[in-house]
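Every protein chain except one is present and positioned as in the full complex.
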Amino acid sequence: MLIVMKKGTTDKTVQSVVTAAERRGLTARPIPGGDRVSIGILYNKGSVDAAHFMGLEGVKEVIPVTKPYKLVSREFQLENTVVSIGGALFGGQDLPVIAGPCAIESETQTLTIAKAVKQSGAAVFRGGAFKPRSSPYSFQGLGEEGLKILAKVREETGLPVVTETMDVENFDLVEAYADAVQIGTRNMQNYSLLKRAGRSKLPVILKRGMSATLEEWLMAAEYIMEEGNPKVILCERGIRTFVKHSRNTLDLSVVPAANKESHLPLIVDPSHAAGVRDQVMPLAFASAAVGAAGIMVEVHHKPDEALSDGAQSLLPAQFDQLMQKVNAIHAITGTKAL
Amino acid sequence: MLIVMKKGTTDKTVQSVVTAAERRGLTARPIPGGDRVSIGILYNKGSVDAAHFMGLEGVKEVIPVTKPYKLVSREFQLENTVVSIGGALFGGQDLPVIAGPCAIESETQTLTIAKAVKQSGAAVFRGGAFKPRSSPYSFQGLGEEGLKILAKVREETGLPVVTETMDVENFDLVEAYADAVQIGTRNMQNYSLLKRAGRSKLPVILKRGMSATLEEWLMAAEYIMEEGNPKVILCERGIRTFVKHSRNTLDLSVVPAANKESHLPLIVDPSHAAGVRDQVMPLAFASAAVGAAGIMVEVHHKPDEALSDGAQSLLPAQFDQLMQKVNAIHAITGTKAL
Amino acid sequence: MLIVMKKGTTDKTVQSVVTAAERRGLTARPIPGGDRVSIGILYNKGSVDAAHFMGLEGVKEVIPVTKPYKLVSREFQLENTVVSIGGALFGGQDLPVIAGPCAIESETQTLTIAKAVKQSGAAVFRGGAFKPRSSPYSFQGLGEEGLKILAKVREETGLPVVTETMDVENFDLVEAYADAVQIGTRNMQNYSLLKRAGRSKLPVILKRGMSATLEEWLMAAEYIMEEGNPKVILCERGIRTFVKHSRNTLDLSVVPAANKESHLPLIVDPSHAAGVRDQVMPLAFASAAVGAAGIMVEVHHKPDEALSDGAQSLLPAQFDQLMQKVNAIHAITGTKAL
Partner (left out) sequence: MLIVMKKGTTDKTVQSVVTAAERRGLTARPIPGGDRVSIGILYNKGSVDAAHFMGLEGVKEVIPVTKPYKLVSREFQLENTVVSIGGALFGGQDLPVIAGPCAIESETQTLTIAKAVKQSGAAVFRGGAFKPRSSPYSFQGLGEEGLKILAKVREETGLPVVTETMDVENFDLVEAYADAVQIGTRNMQNYSLLKRAGRSKLPVILKRGMSATLEEWLMAAEYIMEEGNPKVILCERGIRTFVKHSRNTLDLSVVPAANKESHLPLIVDPSHAAGVRDQVMPLAFASAAVGAAGIMVEVHHKPDEALSDGAQSLLPAQFDQLMQKVNAIHAITGTKAL
């Protein structure tokens, strides 16, 4: 349930409504908006009587929220959430691009790529230190050594860095080095990990599960927000379908659908959806055109030697072209205002 | 199998290779390209010995084609096929837009919409006279009366018109009125209908089946080309997936994949994929950005009163905005050269 | 809308209700049941006032039917429809099995297989004379010559025969030879063909479309029934999913779901779902166990030489085993009574 306060209500009045709710055994959380404050009532088992709150001072309206999520919904917060990764703003007017190799392989490789993508205008650097791999016999990443290389990238290029965290055990370690953490497709419903991310101070990029509905995805984001971390960025990366011409099917209709349903920024990763280089560039253009809040692509200077996902990595020169065109498209289609 | 002739080979030499193939019981079909002629060998059961042809005058190369289709493939014809619908060119440098209501409901409705879309820059008018409907109790279209209204639209606006044909029985009738015929999603593998379309002089817009792979779709196009009609335009309109936030999932990765595999122009219909108006505009932008050879959208001046698919129809004013933006995007991303 | 008449109502009273409906511009169709008659009101655009009928003589109840289909629904007819193909009863207590090769290739092949499956207890013989093939270059069937061979099979073995009809043009021809016609997966929403089948006197086996929902499938059956042919048998043959270990995914949950929703018999074809021989037998057992009203399998005496679908055909000895086990399982799980 959502209690919408009148404009200009004082903090004290807001607090008195929170206290009133708590006296009834409910959890109340104030949500500051652009010009007014709302109060979310969480965990109400069964229905809560709106009449309890309607008469209180400062209360304008009481809205029942019937969705299985609350904090992530537009009903709860009308304005876009803007998440900053080291100064790059997702959810605002810009179209920041995250780029880098699938996996951190060595310092030389990583720095070479980082300097190239920085030059072309990337806003954030990405690279995997812990790699979730379907087979236990595939390259699993450099671990902490990879994290140290990422730190060096930040130092030398000034780019903030994002990397994947696969479990609660290594979360502290990743947190110590990264500017943002990524939760991968396979872990979208790993609730222990989501809760740990909810207790982090870092922004979280939450990739959509292979066959997750929009509702399930938003509920996964709710797990993070519900623990106290509002800095969630959703990332579409293709869904599993019967199709054979691409690794996954990039679901761009989810962008307007999620923008309508939630205030969280949604970025698109065309590299994992495509699986082949030929498709990455046109799908990145389409992602900019459809109104994504950011784009994440894989770039490798020697894709044929990459330890993972070389086939879908762009060459630096291709990435440079991509940046020019996505910026030009973004200038036309702009951001989804609300 | 494909026999590639040397540049500048005379028609007579080409003919002598065709004759040689026919003497061996094979069907040979010359395919004129930009700067050279190739000869397709069709229906060869089992393998044909390349050596039979390598030594003949004018033959440059003999390429075995292992795909289950031939005429539609890039291997067979390197240059894009450009299909004209009443002067609007699909597969060239432009991005023609086809617009109109889902169903023809009345002369007034149809002319009102046609004038509006013409004004905004639509290149072709669309409207259904025969409607395939899942339920026998839904509105099935006006039939020939609808076709007559389409003819009137052409007369009054100068726009060429395209409409769906659902069966062999009514094909002659549709052919008598339309500038291009459309074969719908449900009929993509109606082989009798495909063969009839292959004997038509009109261009054919072939919609992708609800769960068709790219290969199956190209084989359906092959049925049409194989009967002698090379004027085939492919139309992506969304595939069936587990997703609930849109009616179908628009598969934009099929655009670069099909462009690589086939020389046929591929247009995108975001209206049927989306199912709701909110998504049509951003998906149309994405279609332009991904490199579609055209866009088809539904427009209705009174969508709330439409007899079918009102929820996904754009208002004329929205369509006007759409035209400006897709043209601006197309100017950036251009056409897929080959 | 459905008007349920009191038990023992005379035909004359029923007719007077029909006349009353027709006077209001409605189409009314009496549906005889086990112990009472109901009257279906078809094509009512908008709502029909139940009060018009509640007071009439003999009327017990008036039930609004909100589904997009009527004639096929359990609400409309409570008892199972039992369809006879040359004496083999689908929808009753038995589990008749339909067997034969994918395609009719020659008289010798066909008779050899027919005698074998007859001996093992098959109730109906199947074989394709017109074959829908994804590629125009694949074997398309023997046509009328194949139909003549089927007639010979019936003559020599006494087995009724079923074969596919692909279009309206050849429907008369197929009808002249077969005991039942099959409408294939690709034609499930070929409405012209469905309507033609609705005007046939023969039973129709309607295969489920590759990605058809249960509702769409029942609406396709409604097209046939609505034209006047109540002898429809539904056939599940696998749906398209992301799965790679079988050609299609056999959806056995559709059997109880359809039995709940519709009175029509539903048979299962495990051969097309599996695509490989290893899986056909266990899936046939599962089909019997789940309550199918019949089973259809492909049998070939020389599968390695078959012109189509040899990989999924059982050998006659395997079919013999299959028959014994499915009969034993059917004796345990019985038929879905209602």
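By written order: A, B and C. Residues from 1 in each chain.
We adopt the following convention: a residue touches a chain if its C-beta (ideal position, glycine included) is under 8 Å from a C-beta of that chain, and two chains touch if they have at least 3 such contacts.
Note that the coordinates shown come from a computational prediction; the quantities given were computed from them, not determined experimentally.
Asker: Among the chains included here, which ones are touched by the excluded chain in the whole complex?
Answerer: Missing chain, whole complex, touching shown chains: A, B, C.
Asker: Please identify which residue in A:Thr163, A:Asn190 or A:Asn229 touches the non-displayed chain.
Answerer: Considering all chains, including the one not shown, the answer is A:Asn190.
Asker: Out of C:Ala20, C:Val59 or C:Val255, which residue would touch the omitted chain in the full complex?
Answerer: C:Val255
Asker: Given that one chain is not shown, which residue among A:Glu105, A:Glu222, A:Glu236 or A:Asp309 touches it?
Answerer: Of all options in A:Glu105, A:Glu222, A:Glu236 or A:Asp309, contact with the hidden chain holds for A:Glu222.
Asker: Need a quick check: the contact residues on chain A for the chain that isn't drawn.
Answerer: Per the touch rule, chain A residues meeting the hidden chain are 42-43, 68-70, 132-138, 166-169, 186-187, 189-193, 209-211, 215-216, 219-220, 222-223, 226, 240.
Asker: Which residue numbers on chain B touch the omitted chain?
Answerer: 240-242
Asker: Would you write out the residues of chain C that touch the absent chain, in ascending order?
Answerer: 211, 213-215, 239, 241-246, 249-258, 260-261, 273-274, 278-279, 282-283, 285-291, 325, 328-329, 332-333
Here is the rule we use: only the chains that are shown with their structure count from here on.
Asker: So what's the Cα centroid distance for chain A and chain C, whole Å?
Answerer: The computed centroid separation for chain A versus chain C comes out at 49 Å.
Asker: Taking each chain's centre as the mean position of its Cα atoms, how many Å separate chain B from chain C?
Answerer: Computed from C-alpha means, the inter-chain centre distance equals 34 Å.
Asker: Residues touching two or more other chains, restricted to chain C: which are they?
Answerer: Only 240 qualify.
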